[in-house]
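The complex appears here without one of its protein chains, the remainder shown in place.
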Amino acid sequence: MTMRVEHHPVLGSLERKQPFTFYFNGEAYEAFEGDSIASAMLAAGVRTLRQHEMSGTSRGIYCNIGHCFECRVQLEDSKVVRACLTLVKEGMDIHSVAGYKKGGE
Amino acid sequence: MRDLLIVGAGPAGLSAAIEAAEQGLNVHVIDEFPRVGGRLLGQLHQEPNGEWWNGISESDKLYSRALTAGVDIQCETSVYDIEKREAGWHVHTSNGILKSKALLLATGASETPIPITGWTLPGVISIGAAQVMGNVYRVKPGQSCVIIGANVLSMAIANELRLCGVDVKEIIIPKSSLISKEAGHPISVLKSLMKLTHLAPNAMLRQLGKVGRFFPPALAAKCYPAVGIKMFGIPIKVKTAALEILGDKQVTGVRTTKVTASGTPIPGTEKTVEADVVCISGGLMPMAELASIVGCSFQYVTELGGHIPVHSEQMQTNIPHLYVAGNITGIESAKVAMAQGKVAGLTIAAEINNRSGKLDDLIDQAIHSVRKTRAEALIQFQPNIPKTREELYKYYERNQA
Partner (left out) sequence: MDEMNTIVCRCEEVTLKLIKDTIYRYRCSSREVKLRTRAAMGYCGGRTCRCVIDQITKGMNQETMKNDIQLSYRPPVRPVTFGALGGSVHDNES
């Protein structure tokens, strides 16, 4: 079932352009222009963006507007960004921030 | 060096930018978010006349007016420090140092969390996060949702999520504790919900209002049905509390219990409600951090949502050439924020252009418009806002004198 709100009774229908591909932890996903990394991952059904550095517990978005930093992810140039504030681009190669503890989804 | 730098491209920041630019100032607005509009973006509700308040189109209007007025707007720019130099402000951002004569902080509000066991699981998000996901990015935060925290914000957003096609199973309260305080106390929750009964489109609240006229909140809480009262088909259960959010790698549901009118769990009533997204709604508080690092004085004002930088009705702070507008001055509606932004823009134009006196009439009119907007506000986040505002302005005057 799609997570996209294609039709909305008040906001209207989305005019979708062609989707493009980006990568998260090596897997390919689809996104549309205007998606943040967070919205594209959520639309793809991926909730876990990183593991806590010490405990290894799974974490995803919490505040979605840049306050909590829970959704931080790493880009190819090792730059760490907030998934909720960063627009996803075609071919973007995104990784979970490396923690001390390996394992987990 | 710019005349004016504004931090925050929400309703207050953009309105101030338009006003100041129209008065001839060179204005630059920055924001962390990829889109302008701030908290306006997520807003979508029906006014008493039946018309929809669509925050996205409101912010589009402000954006195009700002561009027409010649305002420079730069998104995806975070501020990490502010320095006051002889010549003006040096604002350290992720895109370098920005310099200006005047600085307006229109940073809005952040959400107050309610820590609950299991709230770090992926799929547990703040209520504002769900709103932005659904209305702005047009992605459902989940298929079925439980909202913890029964307040004006969660009720409005529950309906927005429903419009996005999310099955909002119920709105419940957090378990009574040192952390949840009034939010976990059914009588207090009902008391605050009853104040919202003038919200005409809201059938559930109207019902509560009728009840509230005849019964005190304690009695209303006692009589409140355990199955909740429905609003737009969504049960509001002020006598059901969240014990724990469940899930291993991500959220799968909430363990709840029925509680008495004073919030005491009733043994044997525990239940698991399945959900793939859980939203926490603890309310809003002013985002004071930048005001704090530049050395503003603060007052703690419960009715306004927390620590407020001391300011005048003209939106000046106790620091020369530093101004505030919008939710950083207290939690109110976007319309109030816009009206305040206009005051700030005019005040700044008068001070920077040395035109004090010349814009007095316009500033007075703008202040009058703030008061009027406040009086007509559909949603009073807290009672006594006009009075507490008045006291804050007097405090400012006393301390400037």
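The letters A and B name the chains in turn, as written, and every chain counts its residues from 1.
As a convention for this text, a residue touches a chain if its C-beta (ideal position, glycine included) is under 8 Å from a C-beta of that chain, and two chains touch if they have at least 3 such contacts.
Quick caveat: nothing in here was measured; it's all calculated off a predicted structure.
Note that of B:N26, B:S57, B:S78 or B:N353, the residue touching the chain absent from this view is B:S78.
In the complete complex, the residue from B:K61, B:K181, B:K372 or B:K387 that touches the missing chain is B:K181.
Of the options B:D72, B:D167 or B:E244, the residue whose C-beta touches the omitted chain is B:E244.
Although one chain is not displayed, chain B still touches it through residues 78-82, 92, 94-97, 110, 112-113, 115-120, 175, 177-179, 181, 244, 285, 288-290, 292-293, 297-300, 302, 306-307. Chain A residues in contact with the hidden partner, per the touch definition given at the top, are 52, 54-55, 57, 59, 62-63, 67-70, 72, 74, 78-82.
Here, only the chains that are shown with their structure count from here on.
Of all residues in chain B, those touching chain A in their complex are 32-34, 44, 52, 54, 56, 76, 78, 110-111, 120-126, 128-130, 132-135, 137-141, 143, 163-165, 249-250.
Looking at the complex, you find that chain A touches chain B at residues 1, 3-6, 8-11, 14, 34-36, 38-39, 42-43, 47-49, 52, 57-67, 84-87, 104-105.
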